[in-house]
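Read the structure below first, then the notes.
The other protein chains are all here in position, but one chain of the complex has been omitted.
Chain naming follows the written order as A, B and C, and within any one chain the residues start at number 1.
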Amino acid sequence: MSEDTFMGVPRSKIPWCPTIDYEKCDYCMECDEFCPHGVFERREGEEKRLVVAHPENCVVFCKACGKTCDPDALAFPDKKETTELIKRLREDGKDGG
Amino acid sequence: MAKMVDNRPRENPADIVVLPCSGLDKEAGSASRELALLLSEKGAYVVCPVLYQRSPKRYEKKLAGVRLVIIDGCKTGCASKLAAERGLKIAKKTTVTEAAKTRGVKAGKKPRLGDALRNLLPALAEEILTIEPPKAPVAVGKPGAFGGPITCREFNVDKFVFRVPESGYFFNENDCWARVEGTRARVGVSDYVQQSASDMIFFEPPEIGTEVSIFDEVGSLETTKTALDIISPVSGKVVAVNREVVEAPELINQDPYERGWTAEIELTDFEGDRELLMDSPAYFDYLKQKAEREHKELYGG
Amino acid sequence: MEMEVRPTRVGVISCSGEAEPEGTIARNAVRLVMEKYKPGLVVSLCLPLYLAGVGGERDFAKKAPVIAVDGCEKSCARLATEKYSGEVESWLDVRDLLKQWGVTDKLSRSHPGKLEGELTDRVAKEIVKLVDRLVEEGKVEVESR
Partner (left out) sequence: MDNKKVYIIPCSGIGKATASVGRDATYKVIEDKRPETSDTLCLSLLTMGDEETVEKVQGGKVITIEGCAKDCARKNVEASGGSPDISHRVHDYLKEHRDLKPESVLDIGSEGRKLVKIIADDIAEEIDELTHESGSCDRGGGCD
């Protein structure tokens, strides 16, 4: 199966996904209910009842779930850095043929 | 404490009306109330959000033709939403949790206002009072400058028909487009976005004057199904927003590529941006694959 | 040589039927098949859109096999399909089915309760049988994941 790409770069090389701050998360699950891409997964009976199980499903540059988070427990990578990284990886891709 | 001399132009506080959040469930709510009171002491007029919700007529006259400052406690944005529901034009918006965060202070969960946050409020009030005075409306280029008729190519996925302009548009992989004329671009969302997100009910435009980099948010949309950010395909300064779409967001559903544009941007580095964008034919191919794949996922096929 | 491309979806179209309880059952049964029993295989067609000629519903129904599900003998869904897209593969009349099943209770169009729910499920399973038959007959190709 061909690997998913974003702007020509393998998606797995782009570290874009939300990070949950468990100090703040109150497990309201709004983000999970909101996200149509199945990024989060609930874990009944575990200490961390919500995890970022499928970071590769997260749409690069999308922060929409963050807006549903009242306790502000979701953080995202820096957009500029991510853009720079993508640019670099694209260049590398070209060089490597 | 030493006071800084501030020579920035000041708005006459009497022209400022403040609509704050009055949240009582966490510290940011108390801070926004306190901030509103500070502004009131400096001459601004404060609208009570609870009373305004209950009887908007009371404030009708007070709100006409003034500069409206919104203070949201947190990102839930109740005060912003209230303003939007009543069709109020916002001159400036401050979100306490965000403003505090950029100053290294974390708003707490308990509603009582703590010293760290309280100490920030005078600076925030000063910042609000130095908003630039209203400018003349921004010229939106020559009429018809973006108005040339376009033709679209289309493809089907089952009963869905998706359209992509034949040429002249640039897209990012977040399905947002830019149509460039000279040094400006209009931006918007693609037909695919409007169909998969469903009927638009709300468009929150970016503030005019905002500097955006490629992939920054440049406004947001709410539909009957979901909410989404418009991810800018270009870098530059927002010089106009589509007021027609603010009034009638369904224009995005009806005509996503022309009348449904959302913002106009004075470009700063289009040559650089362009390297990261697809032209119309490339986006057509990209979208075709994506629509077929996502459709299968959505319907579990 | 050109290969014949077989359709990969079945279109199911229900009458709008808002004035009759059988219409409500027809609509909800189609929705149930699409959401629960045959997700991915069945595409529900929106009759009002189809009739208004908006969107790709008519073209889709020309290419894919269509099952019409009507609330009563007036068979609006079947007739509409025949008018704009061609013959339907199969057709169900909910009122007739209920008669066959001996259902004589008064049903609600607006507040479907337990009985209406059960009947909706039964009608959905009838639609599923028709879908399965289309697959068996090779009129629709089931894609492997």
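Remarks
Heads up, the rule we're going with is that a contact is a pair of C-beta atoms (placed from the backbone, for glycine too) under 8 Å apart; a residue touches a chain by one contact, two chains touch by 3 or more.
Predicted, not measured: the structure shown is a model, and the values here were computed from it.
Note that the absent chain touches B, C when the full complex is taken as a whole. For the chain left out of this panel, the touching residue among B:42, B:81, B:106 or B:237 is B:81.
When the omitted chain is restored, the residue from C:10, C:77, C:97 or C:140 that touches it is C:77.
The residue touching the chain not shown here, chosen from C:52, C:115 or C:142, is C:52. Remark: the residues of chain C touching the chain excluded from display are 14-20, 23, 27-28, 30-32, 35, 44, 46-49, 51-52, 54-55, 71, 74, 76-77, 79-80, 109-111. Chain B residues in contact with the hidden partner, per the touch definition given at the top, are 81, 85, 198-202, 222, 224-225, 249-250, 253-254.
To be clear about the criterion, only the chains that are shown with their structure count from here on.
Separating the centre of chain B from that of chain C, both taken as means of CA atoms, is a distance of 42 Å. Of all residues in chain A, none touches 2 or more other chains.
Shared contact sites, meaning residues of chain B that touch two or more other chains, are absent.
Residues 156, 158-161, 296, 299-301 of chain B touch chain C in their complex. Within the complex formed with chain A, the residues of chain B that make contact are 74-76, 97, 109, 173-174, 213-217, 220, 226-229, 231, 275-276.
Partner chain B is touched in their complex by these residues of chain A: 6-7, 34, 36, 59-64, 66-72, 79-80, 82-83, 86-87.
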